[in-house]
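Worksheet: the structure to be examined is printed underneath.
Every protein chain except one is present and positioned as in the full complex.
In this document, chain identifiers A and B correspond to the written order of the chains, with residue numbering beginning at 1 in each.
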Amino acid sequence: MRVNFTVNGRPQEADDVWEGESLLYVLRERLGLPGSKNACEQGECGSCTVRLDGVPVCSCLVAAGQAEGREVVTVEGLAEYAKQRTEHGGCATDACGTSLDAAKRWQPKGSTDSQTGEGVELAPIQQAFIDAGAVQCGFCTPGLLVAADEMLEQNPNPTDADIREALSGNLCRCTGYEKIMDAVRLAAARQGEAV
Amino acid sequence: MPGKSAPLGTPTKVTQGAKTKGGIGESTLRPDGTLKVTGEFAYSSDMWHEDMLWGQILRSTTAHAEIVSIDTAEALALPGVYAVMTYDDLPTDVKNYGLEIQDTPVLAHGRVRHHGEPVAIVAADHPETARRAAAKIRVEYRDLPVITDEASATAPDAILIHDNRTDHHIGHVDHPNIVHRQPIVRGDVEAARARADFIVTGEYTFGMQDQAFLGPESGLAVPAEDGGVDLYIATQWLHSDLRQIAPVLGLPEDKVRMTLSGVGGAFGGREDLSMQIHACLLALRTGKPVKIVYNRFESFFGHVHRHPAKLTYEHGATKDGKLTHLKARIVLDGGAYASASPAVVGNAASLGAGPYVVDDVDIDCIALYTNNPPCGAMRGFGAVQACFAYEAQMDKLADAVGMDRVEFRRLNAMEQGTLLPTGQAVDSPAPVAELLRRVKAMPLPPEQQWLTAGEAADVRQLPGGLSNTTHGEGVVRGIGYAVGIKNVGFSEGFDDYSTARVRMEVVGGEPVATVHTAMAEVGQGGVTVHAQIARTELGVAQVTIHPADTQVGSAGSTSASRQTYVTGGAVKNSCELVREKVLEVGRRKFGSYHPAWATAELLLEGGKVVTDAGEVLADLVDVLGDESVEVEAEWRHRPTEPFDLRTGQGFGHVQYSFAAHRAVVEVDTELGLVKVIELACAQDVGKALNPLSVVGQIQGGTTQGLGIAVMEEIIVDPKTAKVRNPSFTDYLIPTILDTPTIPVDVLELADAHAPYGLRGIGEAPTLSSTPAVLAAIRNATGLELTKTPVRPEHLTGTA
Partner (left out) sequence: MDFLRPASWEEALAAKAEHPTAVPIAGGTDVMVEINFDHRRPEYLLDLTRIGDLYEWETGGDSVRLGASVPYTRIMENLRGELPGLALASHTVASPQIRNRGGVGGNLGTASPAGDAHPALLAAGAEVEAESVRGTRLIPIDTFYTGVKRNALAPDELIRAVHIKKADGPQQYSKVGTRNAMVIAVCAFGLALHPQTRTVRTGIGSAAPTPVRAKAAEEFLNAALDEGGFWDNGKIITPSVAKQFADLCAAACNPIDDVRGTASYRRHAVGVMARRTLTWTWESYRGTAAHSEGVA
């Protein structure tokens, strides 16, 4: 079947989709967006977390056909998404679409230096993960970033318990989560300073 | 297909400020961090190639059976299927592989020995087509009795898991279903026992843990025009894979070109091969690129696990608290194939006494062949199981003697100069007592917060968490301590070397160093450290880390806490050789301008050649000009020797790593649910090359230890030897709500034998974390708890 939806502000079309395919598979294998990770395919690890019409979901549990006509934001579009949010004064999720102009500018691969990622503009949560040492193998990172970014959008001053609850659907096997906590606290603090 | 490209290794460039910032000792940031947070870092499962096929493996549905027949006709007839291969299609006489003993069939032949063993492989144009085809392969099994424990394995009439063994361990084991045996005998245990005022014994059971790395096994094999194959793969050791893959394919090693792809964690689970050979076979057979990605279910069958163990310990002590003796028997279940079992036996045996002074020791350790899932390397590698037992014993013994548990350990703690039960002297700092002192001195977390929070108790901070099982009822706090010892690097005479190629040249008007090794970056941060070493040694700001591949010599495995020591040592060594060459060039060009070129100790700093007195002699840009200087060299740590097969005596280990933990838990004693409140760790790291990464390793290792303490276990049915919980629904690893704060106290006592004095750090925290949590739960409940993981039924008498 054919599926049309918007990813990171850009209309996308996937053809010959098998009806049992997940949104995750379509993103990774058909649209060249492998940032969302496949680690369990049963909603237990959060590595495939994307925003579907603004809401964080496990893309492995969304049938491709269910994405028809919807808006998806993946880790690849997170920086632009965060930028739009800042420019629009931190608007709420539902009102926070990507402008047509931005959608045209958006590219799936780092536009500055595709080999090192240098010069790429990052969302505050992405920068905080690097700065706090929250990335080791990095496989859980994309899903955590999408989930953490959304949490800070809803709750700019989270307690530690709030952070833990919000990220309890995202497994990490490398860090013991301490540096992830640091990163989210850091992003929240920076966000507070910026306001 | 927007954004698609053929897979390429990704060079990683690291730029730091002037004056050689970003050298060792600084918390420089990961060079791959930006790619990892933007989703653009190419993991092995992200590989894609035009016209690529998908590989699928058909695995045995039974643990032990003869294969009567395999019929692939229906599968082959399915549209979209390009190849179906079984044992009969293997191209050469080499049909087995293995790390040490080549006992693992590439595809089963005549018999399957464990649940989930590969029987046939399929390549098709879509993963669903490949799955449907695999399901159409008809395999007729004739079930055989399963061997699942020591009794069934070593019975006189037991079926042999491997007939006609010819490996080098068969001569010293009592039964062919024992992979390897290592006794460690020192002193006179019987005489020492007579001196003991207190004797405590215990039988301990350690469950089968899974590495549960988040990135499942995956890779892409691309057939090449020269008849060879290019393999993009996530592994821990490229050259070890290569050595096992090439003979099966019938190719010379230089025609199997391997490039490390992004690795989503490893923890020992990628030490053995998984889908490497299968992908290459299908690629060579079909002439098309073949990608294989395990799903989580398959991943539980696709790699070896941590050995489950039964440990029987007897310790004695005098009434003033001194250890008299240790008698121990450790039985590891190696499962159906050898994997790393022999080396795990060596570790468990030689470190079975723990970081304590005990002169009279009799330890016997074996690994079994059974029909259970194969077990091998996992973070801590044999030392983990032993630590669980000897630390439980230390608490029991301290209680028997009537001493404080920490003080008892400190009294018996080893120190520099202590002889291990192997007779080997510990010839670097062994601050066991100091680590215990430090971890005990750390401030305790506030008392039960729900008591002071009144009605507004936050269930998220109580046992049960969001499940709302208690508002404080039945909750008791407990505190426990543990300490452990882990060897660093490969032991027992293994030629444990690494190779580094370092080049220095001027690029864009700046001196740049390029470091090329085959080290598998699996998340640990080796790439960060290599750049730091190059900056420190070569005085450059910019370092390029070349992708790891087999175009350079072996780096050895990313395991045994060894990479910073060994490949870090190799990078340091090659940098030193490059520096000498650069200085030679400098002397040739500028020697006549300044006498210091000939007389002074010269360094490279801040992009310049300087004297040890700080005088600048030349810019590296001018010294190098158009020349590039390159060195590839192997580097070894000091040699070790095998343990004597009867007594276990020998200089077996290179270095040791010590960590101590204090666990604070709250247990809902009625429901048997545990909340770990805090897991404090003190560890000696020798020298923290990157303090941020060091702390990250300690916290990660600590959390894996927590997992085995309270939730993680692969459950194998004892009647069928089948795995009952191969999923993230039923094999649970800690979430962020299960993980406490982990304060870390890092001690830096240099080991004079090691580069920069560093110690391998990755594994030690996984050892002591588990027994500390168990001790804390025992403290809270008063129960003996001899099995890990502790499950609610063990705490409530409802097992």
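Following the convention adopted for this analysis, a residue touches a chain if its C-beta (ideal position, glycine included) is under 8 Å from a C-beta of that chain, and two chains touch if they have at least 3 such contacts.
All values derive from a computational prediction rather than experimental measurement.
Participant: In the whole complex, not just what's shown, which of B:T34, B:S299, B:T470 or B:S657 touches the removed chain?
Facilitator: Final answer for the missing-chain contact: B:T470.
Participant: Among the options A:G9, A:G35 or A:P56, which residue touches the chain absent from this view?
Facilitator: Within the whole complex, the residue contacting the unshown chain is A:P56.
Participant: Among B:A317, B:V631 or B:L732, single out the residue that touches the unshown chain.
Facilitator: Considering all chains, including the one not shown, the answer is B:L732.
Participant: For chain A, which residues touch the unseen chain?
Facilitator: On the chain A side, contact with the omitted chain comes from 1, 18-20, 22, 41-44, 46, 49, 52, 55-58, 60-63, 65-66, 68, 147, 164-166, 168-170.
Participant: Residue-wise, where is chain B in contact with the chain that is not depicted?
Facilitator: Its contact residues with the unshown chain are 131, 135, 295, 297, 460, 463-471, 473-474, 670-673, 675, 710-711, 715, 724-725, 729-730, 732, 734-738, 791-793, 796, 798-799.
Heads up, the rule we're going with is that only the chains that are shown with their structure count from here on.
Participant: How about chain A: which of its residues touch chain B in the complex?
Facilitator: 18, 20, 28-42, 44-45, 47, 74-76, 78-79, 108-110, 114-118, 120, 122, 126-127, 129-131, 133, 135-142, 145, 161, 163-165, 167-181
Participant: Residues of chain B touching chain A in their complex?
Facilitator: Answer in residue numbers: 1-4, 10-13, 15, 27, 29-43, 45-46, 48, 126, 128, 211-216, 262-267, 293, 295-296, 458, 460-461, 466, 522-525, 692-693, 695-696, 699-704, 727-729, 733, 735-737, 739, 741-742.
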